[in-house]
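Missing here is one protein chain; the remaining ones are kept as they sit in the complex.
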Amino acid sequence: MEKYIYIALFAPLVGSLVAALFSTQPKTVFTGWFTSFMLAVSMFASLNLLHYVYTSETTLHVNLFDWIVIGNLNIPFGFVVDQVSVVMMSVVTVVSTMVHIHSIGYMEHDKGFNRYFSYLSAFVFSMLVLVMSDNFAVLFIGWEGVGVCSWLLIGFWYHKESATWAANEAFIMNRIGDLGLLLGMFLIYWNIGSLQYDIVFAQLGGLDNSLLVWIGCLLFLGAMGKSAQFPLHTWLADAMEGPTPVSALIHAATMVTAGVYLVVRSNELYTLIPEVGYAIAALGAFVAIFAASMALVNNDMKRIIAYSTLSQLGYMFVAAGLGAYWVALFHLATHAFFKSVLFLGAGNVMHAMDDELDIRKMGGLHKKMKATSIIMTVASLALAGIFPLAGFFSKDKILEAAFNADAILLWGVLWVTAGLTAFYSFRLVMKIFFGEQNYSNEEFHPHEAKNFVIAAMIPLAVLAVVAGWFEHSFVEFVTKTLPTWEASNIAHSTAWILILITSAVAIGGIAVAVFKYRNGGFSKDWENTSIYKLLSNQYYIPKFYEVFISRPYYAVSVWIWKVIEIKLIDASIDGLAHFVNKLGVKARPIQTGNLSSSLRLMVFGLILGLVFALVLSVL
Amino acid sequence: MTLNAYLILSTILFCIGLIGVIKRKNVLMLFFSTEIMLNAVNVGLAAISKFHGDLSGQIFAFFIIAVAASEVAIGLGLLILWYKRTGSINLDDIAKMRG
Partner (left out) sequence: MFEVVAFIIFSVLTISMFSISVLTNNALYALSSLAAGMIFISAFFFLLGADFLGAVQIVVYTGAIMSLYAFGMMFFDSLSEIKEKVKNPRLVFLLSGMVALIVVIVFLAPVIGENVQANHPIHPAYGNSADVGLILFTKYLVPFEVAAIMLLVAMIGGIVLAGKKMNESYSEMKEDEIDEKIRLEASKKDAK
């Protein structure tokens, strides 16, 4: 059975390396199909493992090799396949395979075709290392690997300055989070002496509570960087500079969920410090409504979907913070399916509309792109949380969790956000596919994507519909590792009332959007109000970062360069070199061929020798 | 006389030779000064040999004399060759191995 672990882990790496061989050559379709095939192999291995773990209820451990063994420090390169990691593996590989196949169609005219697939498969490999590791150090390796691959992929079109800037921003913000993760890991190692999950979590109970709070906060700082929680959230919207399938894979299903995975994996830590958990939940709720509000007024198609991801990540952190870990994992899985297929559909629209992103310039595309339109509508329904699609089950459980913990404020925030989510996702759908055509027929000739591309999107769409029906078996399966959680504080009838209210607000949001945008949308006067300006400038937070953080830092760097680097360091090293040079120039006249001067020098040396001998004998 | 007196004498003679070696520009005169130095050393050796009752000093002085003789022969031969080539035996003109 262990060989399936290795197959699942290394097949994407093999695909990436083979594609890398072709990276400097123009597009060869072979790379696309080969990497997709390798990923399909990995997917089947993961599903096989899922079946195995489900039926036999065992956990698999493998140890690849002993990585660091120095003194007391022992970090093996080990992998564990338990219920949590096998769920993550399945989600990652399924979504990745579909994204790979979709990319073959999306990137067909791109010069960097081969390079793209190499990066994409490398990313999947890193993500699998992350979710399959059995200690914090290997997790960190995967963590960094996905950061690097995300940088490579966001800045894929590196000739565009905006793309490289966005890639740098993403990487640097991730780095800030990584610092927290590293500090947390150091604290864990310092106090427990190992980084293996089983050893750490067994001994956590014996530690001081303030220490546990520190570790929890620092690990969450790492999760904040990766999952783009406030204030490290600006990179996610800017990361839309990369190709759209990249956004589908990284910023919907895999990388941004690494933070949630970390919190879920460390559930034994966070159950010991419930106040930190509550803070996490509060932050998550804030982010949910914060992002949803920004998505209301944005006109960039991919940015709306990006803010939606941010908002849903907030939901996941609320669940994890309140102790309902399996709920967070469940929402992670369902969200991966419908969000990735939303991004892939947006990719189809972009491809059809010549990379146009502004939704005000689209409209009425339903006639031309029936399949994409249907799939995106279904996905948006799932996102809004309509019964019986996947989003309904997971989102509802989160709201139940909030209500159960007596966090009524959180529940209220999340309820409002659910309405906003429904509204803006259908605003997007209406403006793109329905309503009047806002583009001229001479400029754009939209057409549906190729058949295999649609075929790649269909499994994800199907999963977006049916994934919610497996909630019961999911719970049973995952709670063998995660703590069980039930909404025990509320009566059964209250739960049903909650479900009804949530569905009502979702349907209401959809109705408002459909009604308004069928008739041409809101009036233009709204755009002059201050609240519109606030939201469309992202609450001026990027500007704040630029003025108060980037510019002063840049000024300090320039000062250090001019004063310390050039004047001090360069001057001293150059001065040393000049001194040696001048010394050589001065000493050269010794080397005449003149015997007389040589003799004189010899006598001088003799005097020195004699003095030396005299001094030594006296001492 | 004490040993010290002979040794000081040897030193003074040696330094006279040293002055000659450093000062002289004519190669032949240089050789003269070298002979002076060798003789000074011989005096010193013989003195030590007498005052310690050991014959080794004298034997050493013999060999020094032998070596000095052969050195003069070869040195003069080389000098003659050089004079035939360049026509000058001034030290300042011989500086070929300059750096």
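Letters are used for the chains, namely A and B, taken in the order the chains are written, and counting of residues starts over at 1 for each.
Definition applied: contacts are C-beta pairs under 8 Å (C-beta built on N, C-alpha and C of every residue); 3 or more make two chains touch, one makes a residue touch a chain.
Nothing here was measured: the structure is a model prediction, and the numbers come from that model.
Visitor: For the full complex, can you list every visible chain touched by the one that's not shown?
Guide: Output: missing chain touches A, B.
Visitor: In the complete complex, which positions of subunit A touch the hidden chain?
Guide: Counting only subunit A, the missing chain is touched by 600, 603-604, 606-607, 610-611, 614.
Visitor: Write the list of subunit B residues that the hidden chain touches.
Guide: The list for subunit B reads 1, 3-9, 11-20, 22-26, 28-29, 31-33, 35-36, 39, 42-43, 46-47, 49-50, 52-56, 58-59, 61-63, 65-74, 76-81, 83, 87, 89, 92.
To be clear about the criterion, only the chains that are shown with their structure count from here on.
Visitor: Report the inter-centroid distance (CA atoms only) between subunit A and subunit B in whole Å.
Guide: Computed value for the inter-centroid distance: 89 Å.
Visitor: Within the complex, which stretch of subunit A touches subunit B?
Guide: Listed in rising order, the residues are 588, 590-596, 599-600, 603.
Visitor: If you look only at subunit B, which of its residues touch subunit A in the complex?
Guide: Touch residues, subunit B against subunit A: 18, 21-22, 25, 30, 91-92, 94-99.
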